[in-house]
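Of the protein chains in this complex, one is absent; all others appear in place.
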Amino acid sequence: MDIGREILDQQLVDRTGVNIGKIDGVVLELRDGLPPRVAAVLTGGHLLARRLHPRIEAWTRRLTRGWGPRSHDPLRIPWSKVTKIGVDVRVDVDAHDVLSWEHWVRDRIIGRIPGA
Amino acid sequence: MSKLVQIALGVFTSIGGFLEVGAIATTAQAGAAYGFQLIWAVLLGTICVTFLVEMSGRLAAVSRHTIKDALRERFGPRIYMITLVSDVIINLMVLAAEIGGMSLALQLVTGISFRWWAIPVGLLTWLVLWKGSFGLIEKGVSLLGMVALVFLVAAFRLKPSLAEIGQGVLPSLPTDRPLHYWFIAVGILGAAISPYLFYFYSSGAIEDDWDESHIGVNRAVAVIGMGFGGLLATSVLIVAAMLFHPLGIEPDRFEQVALLLSEPLGRLGFYLFAATLFICCLGAALELALATSYSFAQGLGWNWGENVRPRNASRFTLVYTVMIAAVSIMMVSGINPLELTLLSMALTALVLPLVTFPFLILMNDPDYVGDQGNGWISNTAVIAISVLGSLLALVAIPLQLMGG
Partner (left out) sequence: MSAVEVHLEELLGRVVRNAAGRPIAVIQDLRAHPQGEEYLIREIVLGELGFRARLLRMLQQLPTLRALGLGRQYRTRAIPWSWIDLSDPHYPRFHSSAPAEES
């Protein structure tokens, strides 16, 4: 499996089928004398911005300073939680525990409009 | 789902994707200035967009990915971001033109200046998205969009010469004001081959839950839907060619374009024009807003869908909300919708290769489309027309801006 092609930038989906995000990063653990192992996948944070250009990351950090959910770090999902790799990557996680920005927008903005 | 209902997606996409303020404006100008000469541009645009729409449906049905989704996965975030930025800029301009179109339709009927209508119209568009389901909007707009057939009726009533129409089908060089000719041609191509149209269609195929069994249906729907749009656009051109061209009238305001129907059909024609303009622009506005939300959500991995309650797809909803609000406020300032339309159509043509080339790579990649990949005809037709449109735009836009 070529992980750049088949894992990176794929859609991450929770155990009930709700979208969590795109896989913005993959963590590899390098070990002395042993092949590197795929340790975790990352989504969110400013990873996407950094992949575009470090200056863009600096800009998005500045833009989002002071609002949004408390942590702006990417979500890290250990590789052991991956259950299926196909059209998307399914993980044994509940989206509602991890969707920080989505919930922030819902609670502060969209949820306040009648009929949401 | 019955075949008839599935065709609704094609027709909906076409009303609003194809026939909207841009198509009406460019074909009316084309007919008025050059008679039947530019029918080839409408034909070329229709052929190209039919291929692209069929491809989007096939991609969605086989790979279960929408275009934007697949773009990021296959090409990475940089290419995705470039297409996203270009999308957002052009979609904003075209949405502004559509809000302007709806407002003008209301101005025609009530006499109250279109600037007052911008915000109510924006609110209406937003409300339809907020409250409506994809299926409801799809069928509602397709049904209401049938009012556009009035152009076909008017075209028939005027009894145009089939020989002259036939001549217009073949590309010809302009004998008078060549720069304007090519600018209009480029605008027609941009109006017909709008990326938001097929991005929307691919998302619609996923919203309607298509799979490999829908491939045949998809082909029929694409041809019928876009063929319908092309036919209507050609009708507008024919009516303008028969009414305005002999008199040398070139409409530079929509009130004048309304005369196209009030001439052959009287008072009723006037109201039908306003209704057609309103409904087509509403369809377009809905598609543009949704297409932009889809573009963000599908590339960034958010939960998305018009069938999903707003609170369960908050970021997706936020995008179209902000977009409609920004554009409506902008239109209160009174920018001429007709000029904005023509410029945004030409810009669309300019960036066509950027949009179509990555898409074509996807359509030839077995990882995505399995053994349902493109044949050489679709590939060649789309590449040729995209490059042609872009080169024409590259030349025509700056010269028009300088000279116009």
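Brief remarks follow.
Order of writing sets the labels: A and B. Residues in every chain begin at 1.
Definition applied: contacts are C-beta pairs under 8 Å (C-beta built on N, C-alpha and C of every residue); 3 or more make two chains touch, one makes a residue touch a chain.
What you are looking at is a predicted structure, and each value in this text was computed from that prediction instead of being measured.
With the whole complex as reference, residues 1-5, 7-8, 24-39, 42, 47, 51, 79-80 of chain A touch the missing chain. Interface residues of chain B facing the missing partner chain: 357, 360-361, 364-365, 374, 376, 379-380, 383.
Here is the rule we go by: only the chains that are shown with their structure count from here on.
Work out the mean CA point of chain A and of chain B, and you get 34 Å between them.
Per the touch definition, chain A reaches chain B in the complex via residues 9-12, 18-22, 24, 43, 48, 51-52, 87, 95, 99, 101-103, 105-106, 109-111, 113, 115-116. Residues 63-65, 69, 72-73, 76-78, 81, 130-131, 299-304, 309-311, 314-315, 317-318, 321 of chain B are the ones touching chain A in the complex.
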